[in-house]
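What you see is the complex with one protein chain gone and the rest in place.
A, B and C are the chain letters, set down in written order, and residue numbers restart from 1 in every chain.
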């Protein structure tokens, strides 16, 4: 495959460009018999949608998803689920300029050298808009995993630019445009973004994603460790430059006596591992952290070259997210859910009838701090 | 596949356990006509080998690789290359104890719940010993990429436990057991390790890996971005808990005006991107950083449970690396080479005859600091 | 993948059901820079279309294909090509009866036991209607292969029920509804079909497919032999029960002295191999023959069981092809083109820079009969 399909057994194959007629996905491998409607997918699509606050791109997209196949009388049939989202806000654009230059930090230069030319419309295939069908597809996985194992996915922003966002209250996440688990810090975040926008600049963000009520035993021993596949999925999100599982880069300075999570009959005492042991889920919560770089499209001028290799100055106009990380939380959850789903099916294939005499212990012992 | 194959076109399929009769790999997709002998593979195998200093496991393994197929009269034929490494130091072990317990931080608990039981011999399939055939396989990729594009891979340790290792001199890397690019710091590292061993504890490490003279255009737009596949490969290495490309987690606090690498006719002015734009190689050096957790096998006691769920105290005996990161540099290089190789072949498939009018600019303009 | 994707490098992922809102495909891996428009795809879609003669189903479908992505300013970009065909003739159907029974020879019984229930609308996912997006996708492959190597695909019917159709004149194929390369036999075929329809019965057909101007060297040594992948593709077409390459089943009674195609400086003397040697294309024409079973939906009553396992009598009503083989020629060509395309890309990946000193000989020496 040429890189537009994710997964081995639960596969998502996407198509579309930012300013083409439509984007979409084919979701294959969903178990049959699950109740599914477009409303199930719309919820996460709406969480990802642009134009919902002054801090994100003002592109107006309904992002209405249409289920084209794979569902009969409200239930999945086992056949592939075709998803279609029409692009409604394809502003006709004078992209002549863009085609003559390579914007610093953009995919322009790499695409041009790979394919010989490129589709300049709104970033074409490299646009973050392509995460919409992925989010819709993942909603199917989330629903199935929740019904099957009670697994739940959630995420929140833990840093915006240089501002750390202390975790306080998960219930706040959906109540502010930053997906911050902390109501008190919102004014500070708002001010930070306003200053940034005024400066014509952009910033990065750090997002945390979690899965709880994880089934044990997901992940394959060597190259398809659960955490390896998570890293793959996360680094595949636009603008992501780093991925951590559990203690992540902090584990470098940890000692073994501290890092290894002790087990007790009443549960794990800590979760430095981030939910996997030897690449296989342990039943602890999955803990993933990702770094999102600052948006490349900024109003301030940068040096670059044109198609003739001549030096030029590039300055982006138009509607752009000054921090793509603001909308990244639902996307990161989606990628995590897709990986877990694929591994849940893989696990059934090889180990459906494994009998384990040993009873699993709780994900976290009472009083332990999972993070 | 059940997770023991890496790659789509240049594939490495491994088998074997730490204390079984042999380990090995089938390497498929190598272009025909390349000179290849066992000596080409032995070099990197020897760099990875245990028992070469007092800071690593004292297991004595020759790690002699035998090429079983795919080479005729000293040249690759295009057929799969079978690699075999006999295990010579399979100490008969009293693993009865191990089988009754779940060691904290080990794969034991997860394997047991996945498969219903497990192979306790030296960690079985989850042992770092399994990286040997991968290193051998990657030597084939390295050779081909060097011949084809002049691409070179190298790595070094940048942090040992809490000690940062300032980069000074690449030529030092092969002259010390830590793969440190800094001769002055070696006594400090030695002392750190001696103290750790005395304490019966272990520590983590941070490894940097680089590829230079990279072809442009490798990587696929969406899910198989070059950096996504790198993250997958790196997180698949035993004990890795974090992966960064380019500026990594530092990019969170960067502004767009700083992060986006400016382009000039004489080259890129910086390399915060780490060598990819939109997931596709830009011709800049690949820059990857990984976090390796402290070894789980430590001499100091930890709390755990036994097969009956009863609380027990676990204390590891026997030969173990107090810092698996010490030997991880050649492994990380290997994984990077395998990903680049696979994408080099994928790129030829789709874009072999693309004509690019634009001349690429140098990877780094004179005077720029690539990191 | 769950079986709805064909190919490794040039992939076709389909979705849709016979009577859902739409069917379609995502085509991934097309080389960039090729001129492509909907008209290129429509030609073969029209050849496959129902309702074009009284001998095929009278379902009225426009089968208008829409390209949703992957093409910019009339050229492929290298991004996935989304194809959409709206179902326009979804007659509301009283399928209550169908849901209560298992029709002999239909997929009903197998689907029901696999998925627990099924989508009865026009056969759902098992309908031959799903070949439409495949035919559209293959038109892309055909165009590229023709531009790249001059490769051409064609097919014709060689047997209808018990009537053999002697090959006479390829130029007749598109001039009759049977794809017969023989004008003289058409009245006989018409009469045969009329009699069949009157009897409320159905019949099978044999289709020949060919590729000429084949590049040499396509196919992989062991499991992905070119002929193995052809067999896979052909047997994946609805109602196909047999596949032959070259001499096929006739080779059983041949002697080696007869079968092995002699080579001369002016070309191959015969083509019993059907265009492959050791599973790899030899430059000779590909010769494939397939058997299509009689349509299962017939007007005459057959014994079956209902959902309660009780015996019942089933009799199909409604519009059905009395011989699905009549419309199968463009489908078989499409499948052959998709396999050749995928292998053309695979070949470039591994062998793009192979230099062959030996000059290939012509596909057929003057005076030889290729079949």
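By definition in this document, a contact is a pair of C-beta atoms (placed from the backbone, for glycine too) under 8 Å apart; a residue touches a chain by one contact, two chains touch by 3 or more.
These numbers come from a predicted model, not from an experiment.
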TODO: Looking beyond the chains shown, say which of C:50, C:120, C:294 or C:330 touches the absent one.
DONE: C:294
- [ ] Consider the whole complex, including the chain that is not shown, and state which of A:29, A:104, A:133 or A:204 touches that chain.
- [x] A:29
Task: Omitted-chain contact residue, chosen from B:55, B:106 or B:121 - done: B:121
TODO: Name, in rising order, the residues on chain C that touch the hidden chain in the full complex.
DONE: 1-6, 8, 14, 102-116, 125-126, 130, 159, 161-162, 196, 201-206, 216-225, 227-236, 238, 241-265, 269, 272-274, 276-283, 291-298, 300, 302-305, 307-311, 322, 325, 346-347, 350-351, 354-361
Task: For chain B, the residues touching the chain missing from this view - done: 1-5, 8-9, 11, 13-17, 20-24, 26, 28-29, 32-33, 66, 68-70, 72, 75, 77-82, 84, 114-119, 121, 124-125
Task: Chain not shown, touching residues in chain A - done: 8-9, 29-33, 78-79, 221, 345-346, 348-354
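Everything below uses one rule, namely that only the chains that are shown with their structure count from here on.
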- [ ] Go ahead and note the Å separation of the Cα centroids belonging to chain A and chain B.
- [x] 25
Open item on the list: So the centre of each chain is just the mean of its C-alpha atoms; given that, what is the distance between chain A and chain C in Å?
Closed with: 39
Task: Rounded Å distance between chain B and chain C, as computed from the means of their C-alpha atoms - done: 45
Open item on the list: Where in chain B do residues touch two or more of the other chains?
Closed with: 8, 221, 346, 350-351, 354
